[in-house]
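Heads up, the thing below is written out as structure tokens.
Here the complex is missing one protein chain, while the rest keep their positions.
Every chain is named by a letter (A, B and C) in the order it is written, and numbering of its residues begins at 1.
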Amino acid sequence: MEFMNTKKKTDKRMTLKEAIATFVEDGDTIAFGGMGGIQCVAHAYEIIRQGKRNLTLIGDSPCEAGDLLVGAGVLKRMEIAWCSYAVAGLAYNFRRAVEKGIPHPIEVEDYSNFTIGLRFLAGAMNVPFLPTKSLLGSDLPKYNARIKTMDDPYTGEKVALVPAARPDVAIVHVSRSDKRGNAQMFGFSSNAENLVRAAKKVIITCEEIVSTDEVRRHPNLTIAPEYTVDAVVEVPFACHPWNMPYYYAYDIPFHVQQLAAFRTREGFEKWLDEWCFGVDSWEGYMEKVGWDRLERLRRVERRFTHISC
Amino acid sequence: MEFMNTKKKTDKRMTLKEAIATFVEDGDTIAFGGMGGIQCVAHAYEIIRQGKRNLTLIGDSPCEAGDLLVGAGVLKRMEIAWCSYAVAGLAYNFRRAVEKGIPHPIEVEDYSNFTIGLRFLAGAMNVPFLPTKSLLGSDLPKYNARIKTMDDPYTGEKVALVPAARPDVAIVHVSRSDKRGNAQMFGFSSNAENLVRAAKKVIITCEEIVSTDEVRRHPNLTIAPEYTVDAVVEVPFACHPWNMPYYYAYDIPFHVQQLAAFRTREGFEKWLDEWCFGVDSWEGYMEKVGWDRLERLRRVERRFTHISC
Amino acid sequence: MAESQNFARDYNLPELLVAAAARELRDGDVVFVGVGVPLLGALVAKLTHAPNLIMAMESGSVGPMPYRIVLGIGDNACVENAICTTSLWRLFADQQRGYFDVGMVGGAQVDKYGNLNSTAIFGSGDYYHPASRLPGSGGANDIASSAHRTVITIPLEKRRFLERVDYITSPGYLDGYNSRKKAGLPGGGPVAIITNKCIFRFDPETKEAYLDSVHPGVSVEEVRANVSWDLKVAPEVKVTPPPTEEQLRIIRIIDRAGIYTNNGLKNLTFESYIQLLEGSLEELQQLF
Partner (left out) sequence: MAESQNFARDYNLPELLVAAAARELRDGDVVFVGVGVPLLGALVAKLTHAPNLIMAMESGSVGPMPYRIVLGIGDNACVENAICTTSLWRLFADQQRGYFDVGMVGGAQVDKYGNLNSTAIFGSGDYYHPASRLPGSGGANDIASSAHRTVITIPLEKRRFLERVDYITSPGYLDGYNSRKKAGLPGGGPVAIITNKCIFRFDPETKEAYLDSVHPGVSVEEVRANVSWDLKVAPEVKVTPPPTEEQLRIIRIIDRAGIYTNNGLKNLTFESYIQLLEGSLEELQQLF
């Protein structure tokens, strides 16, 4: 028989280039997995390289992807809780866009991490909203009309409502997946399990592709069953310079150097020329970082966390 | 320092008798883990043995505990989706109570499995309700005033609301736990993760108590962190005759024999006299079932499912 | 499928029903299954024409390949070789999200719009004082609300096939026409009612059930006599095909003790049960 859609395919493997070209369209609403670590870096570079435009980003704290995309002029709008590189530094591109309209002005709709999480959960459950006790009393509802407050019809207590997020595309990096898209995660998964379900189209990237038999040996680890997934891409070190639990440590010295460049618009543009447009693909980026360096990040991580299943 | 409540204790181990005596009070609202399998059987017998009264049961499909407790006259009210023993037979006690008020009349409030699940999720999240697309158009809202329908304030589409469940006590059987109550589950967990969070007091029973170091080796398996738990009890074979994945197979021949007895009120009373009041504890029940039989159920299960972590 | 022409000759009614259920399923379908005939049908489909079929069980299991008969939707068999084990609410949320192509539901009463009652037979009483209290919805309301299509299994009896059920536990097409959609239900509604005598399907416009096929040896009149409304009948009523040889072979391997398709549980002893499990393991491992 013919399968009706890409989620039914039994082999969803493709390259990152193909996945982004196939599933990300100009004007789409997009969401990335990761939080603190497990950031979608390879993916953001590829989107920039392909010259995508007018995207809306929904995310809790999509620091790397958010700041890169806004700096590259890819985003028209962000619905987020946070944009900064945390310990390594501030999101200079995000600031320049909001404060000075560089490279162009963007709309920002503010939420909190939990309530962005609830928006994805609502999308994943196919309900139009979810209630919360966050946001009450704060100024977020004052400047965001889509945060509504209501009196609970059962008890009369106050709750805030946030609307479901239903992005066109979710891009989520996981530990491993089979070719059907049964995606598994060791360690925490931030909002990944809901992102994949909230989105219409889902690109799973993974550190390693494994057999379906291996998936079946550890069904507890599956955060995205194959019926949620459209594409599977093996992208080792996809989060560099960020960390991937059980795979490689955070390359914070690299990040410091990167953010020093991002402080100025010129520095950022030069960085993109070199690290994004100056290479053909993520393989080129990895080559440039140096395999020995990546290997050392992997080896040192193994001393702290190792998969014992 | 003194800990403020039992959830802060660092050693929560006690016997099942102690746990039920300490945490289940007459008039309480109670909920049990399990769905299809992993039924709380030892726990239901102990509650009956201790003569608890006027309990309200909230549960998706709490067949064994529901039917036993209603037959023993422990329940005054059930908020459920289903009560039956599935393949093995019908819930005769539940039917007798509703149809004929034997041993006494009970109130029943009907939901579906999903919406009972949502009620626990709402309780776990500390929000007063959750929305769903289930229940719309059916007669459940017609006879259950606590199912409300509303127009979504974002899109105008119809949703049904169900109220949070916040039972006084949740009793949940898991694969293993440490003495602090970090409870882990191999395989599916039905609504366990939300039950423990929705309830005020939580009794975790487990097939085996393990060290906290062992818990830390597999943090993905933890469905109830210690801060949700008040008591930890090691109760092997707690689900007999039901199945416990990775531990022992369903003893359906036993169940057939049991349900043959339950067909009549006299048969049920005789059964309770023999299997509940005729023994002092779950150890007595297991002795009566026969250790060789239990061992064979365990051995045969090992051939089908084995923990590989 | 050439094999589908090799129809079996010696089969019983439950085996025909399993084959009929299997035929409702397509390769690649995600199926929300209950125990008994529907589950056997899903397994037979997976082992014949639908190798990429995925079973979902409401206890929280996705994609198991069990090496033994499944004795409940929370049986240990459900975790065997699963691709994902999770929680009940997540499984149902995935269904509400629209990931499940087919749901299999049953009940004690069904009406001409495919609405099902598994809550209470009112008799001379009402919901609060029913003649017969049934188990309740379980997951049936949720399946009927959200699965893309639902397949109903229920025995054909006049007291069960009603103009209107006493209580709508699981919504079919409600009052027919577009009333289901207007109620806000995301799923597509029932596509078939499989009974012990025939199969009904639904008019695309009115959403009323009509007789589509009779099982071998059953007459249209016999069906009419067991339906309490003025039954509509397809212009050319088909004969339900029997199981194929291959389907039958698989049914008898999976349900080797005939728990669902023959003697039920009544001859099962503890010894024969353990032997059943051990024997199943060897035979079913070959199949997947």
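Observations on the structure shown:
Keep in mind that, in the parts below, contacts are C-beta pairs under 8 Å (C-beta built on N, C-alpha and C of every residue); 3 or more make two chains touch, one makes a residue touch a chain.
None of these values were measured; they are calculated from a predicted model.
Of the candidate positions B:Arg95, B:Lys158 or B:Arg197, contact with the unshown chain belongs to B:Arg197. Only one residue from A:Tyr250, A:Phe268 or A:Trp282 touches the chain missing from this view: A:Tyr250.
Residue in contact with the omitted chain (choice from A:Glu46, A:Asp178, A:Glu193 or A:Glu234): A:Glu193.
In the complete complex, the hidden chain is touched by one of A:Val41, A:Leu135 or A:Cys276, namely A:Leu135.
Hidden from this view is one chain, which touches subunit B at 1, 3-4, 8, 10, 124-127, 182, 193, 197, 212, 215-216, 219-220, 222, 225-228. Although one chain is not displayed, its contacts with subunit A can still be listed: residues 34-38, 60-61, 80-84, 86-88, 90-91, 94-95, 98-99, 108, 110-115, 117-118, 120-121, 132-140, 143, 157-159, 186-194, 243-246, 249-254, 256, 293, 296, 300-301, 303-305.
The rule we apply is simple: only the chains that are shown with their structure count from here on.
Spacing of subunit B relative to subunit C, judged by their CA centroids, is 27 angstrom. For the pair subunit A and subunit B, the distance between C-alpha centroids works out to 38 Å. Across the assembly, subunit B contributes residues 132-133, 157, 159, 186-187 that each touch 2 or more other chains. Counting partner chains per residue, subunit C has residues 61, 79, 82, 85-86, 93, 96, 186 touching two or more of them.
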